[in-house]
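Just one protein chain is left out here, and the rest sit where they should.
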Amino acid sequence: MGPLIPNGVIPPEWNFVIAILIGIVFGFSLEASGFSSSRKIAGVFYGYDFAVLKVFFTAALVAMIGVYYMDYLELVNVEELFVLPTYTWSAIVGGIFMGFGFVVAGFCPGTTLCAAAIGKIDAMATMVGIFIGIFMFSELYDFIEPLFDSSYLGRITITDSLNISPYWFIFLFAILAVITFYVVDVIRKRVKKVFY
Amino acid sequence: MKELEKTNRISFSAVIIILVVLIGVLSFQKPNNVFKKDKNLTLKPIINRDFLIKIKDLDSARAKQMAFIDVRNGFEYSKGHLKNAKNIYTADLLESENKQYISDLEENEKTIVLYGSNPAEASGAWMLLTQMGYKNIKLLCAKIQYIDNKFSLGEFTIEKPIYDYAAFMKKATSGKTAAKKVIKKKVIKLTKKKKKVAEGGC
Partner (left out) sequence: MSKTYKVKKVIVKTEYKVLAALLIILAGGLVLLPKYEKNSGIKPEIFLKNVISTERYVTTDLIADKIIKQDPNLLLIDVRKKEDYDSFSLPNAVNIPLAEVLSSDSEAYLNQDAFDVVLFSNDQCYADQAWKLCNRLGYKHLYVLKGGLNEWFSTIINPKEPKVTDSELAFKQYNFRKAAAMYFGVGNATTTTKVKPKKVIKLTKKKKKVAEGGC
């Protein structure tokens, strides 16, 4: 049956309507988790707040389990889902840049918009920065292109490259996630409490 | 007290998740008919051309191991058919009794020979069964003809050109070369369609 739009269950015209609705819900959950505060995000790096890690880990886990149950019940075909293509080196370099910006600004691109929406000036400044970055990237594209296109690995997933059953991977991932939650809780208790 | 009200929501949603999964799993029915993933399952015999049974093979020793299935409709079948042939119209192939019949034959290690009024008619049925993983399915390479209203098999060669096209065209165009219009070869640039996917990312 699914994915619904590529299989024509929902006409493609609905794409953007659905995107906006999902975007609103996504923004709401970011704000509800308190991610529009840059202190909360920076907390992961300093060890006084792991809400970001917990929320995203849980979201990934729930989505994984849900998608594979739906695949099992033939409601969605996992093989037809979009997998971002992997470019090893551009992912590493881009990741470093992104992580750097993450710590400096205390926002990820999504939370920037959230925080800007509730009127945080630093988030608005970050947004301007993002657009400057996009502009610079576009201008330098000819120069960056060799790196950008190099070491293409295709649309692979961890289960492809490790060659293990996705079901076992999900099970191990679930256990790993729960262990991580426990460990970060222990760390948080040891670090001096920060009030914000 | 406020903390406790939140609890209700959490346990409520947890119960709902469990219920949804349970109902889904319990009400799920496995698909009856399944195409195998291996794309070459049908292509290989086509390339090797070993999916065809010639008329002369029918008299050989192998013939004892053959079971015939007539894939024409019941009306055609009643007009005349091979001895020992069972009539399963192509459209009815997936009915459970017919599938049972075919898998029984497969278990008895029979070679299942499909035939229609010509090989092309039976090739759809052949491809369906082969792709579903049945082994030893063959196609009878013969056309059915009625001589004096009597059923008989005629030789049939698939993909036999009735003209030598190149020679024919040369002869036909000779002396009037101006008529031949050379159309510039269309250069078609096609990008491989990405697998239909729902894109997105964060």
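Letters A and B name the chains as they come in the text, with residue numbers starting at 1 for each one.
Following the convention adopted for this analysis, contacts are C-beta pairs under 8 Å (C-beta built on N, C-alpha and C of every residue); 3 or more make two chains touch, one makes a residue touch a chain.
Please read these numbers as outputs of a predicted model, since none were measured by experiment.
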Residue touching the undisplayed chain, where the options are B:K39, B:R62 or B:K79: B:K39
Please pick, from A:A51, A:V93 or A:A177, the residue that touches the omitted chain in the full complex. A:A177
If the hidden chain were put back, which residues of chain A would touch it? 5-6, 12, 15, 19, 26, 58, 61-62, 65, 68-69, 72, 74, 82, 108-110, 165, 167-168, 170-171, 173-175, 177-178, 181
Logged for chain B, residues touching the omitted partner chain are 3-4, 7, 10-11, 14, 17-18, 21, 25, 30-31, 33-37, 39-40, 42-43, 46-47, 90-91, 93-94, 119-120, 123-125, 127-128, 131-132, 158-163, 165-166, 168-169, 172-176, 179-181, 183, 185-186, 188, 190-193, 196-202
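Note that only the chains that are shown with their structure count from here on.
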What is the distance, in whole Å, between the centres of chain A and chain B, each centre taken as the mean of its C-alpha atoms? 44
Touching chain B in the complex: which residues of chain A? 3, 5-7, 69, 72-74, 79-84, 110
Would you mind writing out the residues of chain B in touch with chain A in their complex? 21, 24-25, 28, 31, 195-202
